[in-house]
Each structure stands twice: as C-alpha cells, then as structure tokens.
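Before I ask anything, let me first share the structure, which is written out below as structure tokens.
A single protein chain has been omitted from the complex, and every remaining protein chain is retained in its original position.
By written order: A and B. Residues from 1 in each chain.
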Amino acid sequence: MLLAFALAYITCITLCLAMNRHFQQLLPNQKISPKIAMLLRNSGWILLLLTIIYCTKLVGVAVGLVLVLGLFSAAACLLALLLNYAPRVALGLVVAAPLASLL
Amino acid sequence: MKNGFRQSMAWVHTWGGLSVGWILFFVFLTGTLGYFDTEIDRWMKPELPKDTSTMEQALTVAEARLEQKAVGAERWFISPPTNRDNPNLRIFWQMPGEEGKRGITGNELLDSTTGDALSGRATGGGQTLYRMHYALHYLPTDVAYWIVGICSMFMLVAIITGIVIHKKIFKDFFTFRPQKGQRSWLDIHNLLSVTALPFHFMITYSGLIFFAFTYMPLIVSSSYGTGEDAEQAFFDELFEETDKAERANIHADLASLSAMVAIAQSQWGKDQVRYIDIANPGDANARVSIGRQLDSPLRSSPELVFDGVSGELLSNKAAATSAPRTVRDTFLGLHEGLFANITLRWLYFLSGLLGTAMIATGMILWTVKRRPAQLKQAKGPDVGHRLVESLNLGTIVGLPIAIAAYFWANRLLAVDFAARSEWEVHSMFLVWAGTLIYSFVAWPVVRNITRHWIHLLWLAAAAYSLLPVLNALTTDRHITRSLINGDWLFAAIDLTFLVTGILFAFTAFKLQHRVPQAAPKKRAAPAANQHAIEPDAPTTPQEAV
Partner (left out) sequence: MKKTLPDNRYRWQIAFRTLAAILGGYALANISAILLSYLLPMPKSDAVMTGILLSFAIYTCAIMWVFAVQSVHKAWLGLAIPSLVMGAAALLVKFTGVAP
C-alpha cells in the first residue's frame, strides 16, 4: 500500500517538475530545457499508468481505481503544500517513500 | 445572464454555493465522520469488551438468545463479529405484524462468550453523527431529506459550474501561492476541489441517488401508478424480491446454522460471512440467506440461500443484475465505502475532509474578496456581508467545536443518566448555538473579525487536544494503555483528536502572528484608514490536512 502511495507521489512530482514554475520551486538554481520538460511530462504519464496498473493488481480493478483516486488526492495535496513550505522534503520523499515501503 | 457564459457560471457558482454552504459544510463534516462511524461507536462505549470469539460460539449464543427473545418471529438477523461494521455480535428480530403492518422489532448486542446482552452506556455514538449528514436533527425525516436533497442539487451545480469557470485545471493543478490574500484563498479552494474532484462529484451525485425515489417520485408513478402498492411493485421488480417464502404455519425445527455457515465459508473462505438472515424461523418454510463480506463497490453482496429446515443449498444469488441497477449499486456502494479496508477508509476520510475544506475555503473566499470594499463604505459593511462573516465563523470553527462537545458530553454526563444520549446531541447543538452567538457578537466589528477567528480556533484546539486527557481521566482506556495493549482503535481516535487539536492551534498561532495587534478599538471607524487592517485575512487552510 505504501509503495502505491510512493508511486502516486513520484508521478505527481514528475509531472510537477515538467512545469516551469514548479521546477523553479524545487530546483531554484537550475534551468529546465524544453527537451527535459517533455521527457519529464511523458515519464509522468507513464508513471501514472504504472500506478493504476499496480493498484488494480494489488486489490482488483474496481477497488483499485478507487484507491488510485484516493492516493492521488492525498499525494497531490501533500506535494502542493510541500512545494511552498518544504521543497527539500518534497524532493527527499522521492527517495524516502519507496525506501519506507520496502521496510 | 452576464456577458459571456463563463461569467454567468461564475455568478451561479458563487451565489449558489454561498446560499447553502453552511448546510453543506454540516453535511460534509458529519458525513466524513461517518466513515468511522463504528469506530466512534466503540470509542463512545468504552465499557464494551473486544470480541474474540469464534464463529461457532457466536452462532450458538445468537440462536439461543433469539429462541429466548423472539419465538415465532418473521425474521431473525445475525451479524457475527467478523468485520469492522460489527465489532460485537449483534442480533435483530422482527415479529409478524398485523394486517400488512410492520411487526415489532428489537435488536441487541451480545457478548458472544457469555451470551449476556451488552449494554454499555447509552450513547448516540458515531451512528447519530452519521445519520445527521442526511437526516439532520430535530426535524421530521421527510423535511430533512428534502433540505439535504436541495442542498445536494446546489452542490452538484456548484461542482459543474466550478469546472466550467476554472481556466487552467491542469496547469494550476499543483498551484498554491501562500500569503497573497485573496489569491491564496482561490488557490487553496481550487487545489482542494480539483485534486479530489472525482470524489466530490461521486459523493454528491450518489447522495442524490440515495433518496432519488423521494426526490423524483413522478418518474416511478408515471409507470407504476401512485400509492404504496405501486411503489412496492416497482421495488419488487427492480430488486427482484419475488422469491419470498410464505409462512406455512407448521412448526419445524431450524437446521444447523453452523453447517450452512460452513458451506458458505468453504465457498468464500474464512471470515467472509457478513450476516445470516433467517426468514420464518421455526416454520416449515424457513429460509436462511447468508451474505458475503463486501469487497467491491457493488453494494449488494453475493448471497447463498438455504432451506431452513433441511439445510439444503437452494440458490447462489449473484450480486447485481441489470445495467441500471449496477450503476445505482456502484454509486451507492462508492458513497458508503463499506468495502474499504483501513487504508482506503482513511483515504475516504481524507477526501471527505478535502470536500469539507473546499466548502469552507469557498465561503471564506467570498468574504475575503468583498471585505475591503465593504469596510470602505461610510455606513460600514452591509447587513448581508456581516451575516455571512458571522455564519462563516460560527460554522466553520463553531461546528467542529460543537462536535468536540458531543464527545465531551459522552464522557462527562453521568453514566446512569436516563436521557444521556439525547443530551449528548443537545450539548452539541447548544455549543454550536453558543459559537454562533459569539460570532454574531462580532457582528459590528467585521474589521476585527480575525481576532474572533483566533479566539474560536484556540477554543477548538483546546477542545480537541484535551479529549485524550478527558478520556484518560474518565475511563481506563487511556492512550498509553491502548498503545501498549495494541488497541489501535482507541489509540487512533485519541491520536486523531490530538492531531486535530494541534492543527487548530497551529492555525490560530499562525493567524495571531500575522495580524497587527494594534487594531484601533473604535467600533465604526472612519472610512479612511481601514484597509490597513484588512489585508491580513486568514491565509492558512483550517482543515486542509
């Protein structure tokens, strides 16, 4: 379950990084090239698909879809707050969340 | 209406949302708590033991008790303690009624090891809170259903118009810019709305479907005619309840229930039996239906039907049938979330809070947007504006305080006080009335409204963070013991109270340190120097977490 959340969160942050404004918030000292932005955006959509597949594998299609929606609500809200108040934590979670799910 | 579609829709969104926002806030908050209704029930009856019996024990105890209480009943219903909805063994019975009337019913919680009836203190529990979100309180149910229905319709329109007027749903998906006054409030309102949009839509539309037969009776009667019989004919056809066994009025002993349960368990697996429903017990035409745990949003669960006398398996009813019925069942199942395990249940709870906060931020946005202009008026803010400011404060912070009072009353009212469950609810509404009165005292001073927000927020912080303390003082289930014993239900509820308290305190603290304290004490200050006080409108979301 935690891995599912980690996946949803990483999906959100990838899509977020593809947007100039949020990229600046997370990595203020770096510039994003259109090419990288495109790459991030596409990976984001692929990750989204993976999250959906993982959740439906985990608990079945019907409940899995409900789970995906719930996880994304939580992940997106968390990320939107972290972007402003703790951008480093936002980046740190990318590593921490999957690690925590392995424990 | 206005020039342009979007502007018109913005108008509908703003005013439609505002006009019923306070009721919607009440409905959303109490409904959200409903996702933990049985857990709250448990917390509010701390005397009840944790049930650790086996299915076999539970069935024996239940049957013995029903034999004793309800011989010749039309129906027995046993809910074994196998899932979250029934932490303790529950039995229900219904006696035959006279000439089409519903017979006398009764229900009891049982200790499935000793067979004694469990009572615990009288309390409304989580069920009363949960019931409020569709039946309100102090009102005839029909009136309440209509009020909630009309408000839900406003909500549905607000959701759709909200999508229409949001210019950049994807681009602003993660956008929240704090400390920018009105802009921040719009951001947070959008964030809360968009990130949980499917939930908001589902919960509203399915809420309407729950009482659709009440709201749209003409559609049924245009095909089936009017009157109760016609309605019943429709339900029988729709839900296919035609195979009801008629009473034979010949005595016959009930076959072994545990043998039937064993068959069900061998088909579905252990712990999968949700209920045992016995029609005409003790009669030659007894039927036993065994229902499976809900594990998908589909509301109706598969059932095995047995002949109650021979114990023979008669039919294996699948969950749902036709497409429209499946759609309805799925909507209702999603709304109730009975299938949700603990993770999903917390996500449901969170989504509900996001919805509640969405309504709150929408209402606050309305005042923040208009406050500067209102304060500049020579005669002071309009009556309408003041009304909204006061109702917002008295509801958005007042209602959570009132709900805390409900829990306080549960621990403080004498355990043997006869009307205690009524007075739990009275305490809640009295406190809410109190906070509303307090915010109407703030009526003439819209300029200083933030101060009043801070006061009530601190009160809410105290009310929630002291609840675990109160629990420790009045019961033997204090938080350290719950944690040591691994009683996660009690520990989690205490911790949730504590976290809620801390969040309220945090919000109050933030607000306090942003407001210039040098607000002049003049009541209706001259129009000139007023907007110096305003820009520091609250910017922290009250319940966004």
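One rule holds in what follows: a residue touches a chain if its C-beta (ideal position, glycine included) is under 8 Å from a C-beta of that chain, and two chains touch if they have at least 3 such contacts.
Not measured: the values here are computed from a predicted model.
Among B:Thr52, B:Ser222 or B:Ser266, the one in contact with the hidden chain is B:Ser222. For the chain left out of this panel, the touching residue among B:Glu237, B:Asp253, B:Asp271 or B:Glu312 is B:Glu237. The chain not shown here is touched by just one of B:Leu156, B:Ala245, B:Ile263 or B:Val425, and that residue is B:Leu156.
Not every partner is drawn; the one left out touches subunit B at residues 1-3, 5, 8-9, 11-12, 153, 156-157, 160-161, 164, 205, 208-209, 212-213, 216, 218-220, 222-224, 234, 237-238, 322-325, 327-328.
By our rule, only the chains that are shown with their structure count from here on.
If you average the CA atoms of subunit A and of subunit B, the two centres end up 30 Å from each other.
Remark: subunit B residues 171, 173-178, 191-192, 195-196, 198-199, 295-298, 334, 339-340, 343-344, 347-348, 350-351, 354, 544 touch subunit A in the complex.
On the side of subunit A, the complex with subunit B involves touching residues 1, 12, 15-16, 19, 21-22, 60, 62-63, 66-67, 69-74, 76-77, 79-81, 83-85.
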